[in-house]
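Questions regarding the structure given below will be posed in turn.
Every protein chain except one is present and positioned as in the full complex.
Up next is subunit A:
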Amino acid sequence: MGDYAGYVIAAYAVTFGGIAALIAWTVLDRVGARRALGRAERAASRAGDAAAGNARDAA
């Protein structure tokens, strides 16, 4: 590629660096969302158990 090789390599590095960042964001965001859903469902389950316990105590 002669004198311009550095420019071509830099342009492709910027492009595929950006694409890699986009894919990494997609994967990490999915992991974070799944963890948030897991935490929320565990909290809901604990709250349900506590409510059932309170109802039993009241009865």
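Heads up, the rule we're going with is that a contact is a pair of C-beta atoms (placed from the backbone, for glycine too) under 8 Å apart; a residue touches a chain by one contact, two chains touch by 3 or more; residues count from 1.
Just so it is clear, contacts and distances are computed from a predicted model.
**Student:** Considering only the chain that is not displayed, what protein name does its UniProt record carry among "Glucose/Sorbosone dehydrogenase domain-containing protein", "Heme exporter protein C", "Acyl-coenzyme A thioesterase PaaI-like protein" or "Na+/H+ antiporter subunit D"?
**Tutor:** Of the names offered in "Glucose/Sorbosone dehydrogenase domain-containing protein", "Heme exporter protein C", "Acyl-coenzyme A thioesterase PaaI-like protein" or "Na+/H+ antiporter subunit D", the absent chain's UniProt record gives "Heme exporter protein C".
**Student:** Go through subunit A and note every residue touching the omitted chain.
**Tutor:** Residues of subunit A in touch with the missing chain: 1-5, 7-8, 10-12, 14-15, 18-19, 21-23, 25-26, 29-30, 33-34, 36-37, 39-41, 43-44, 47-48, 50-51.
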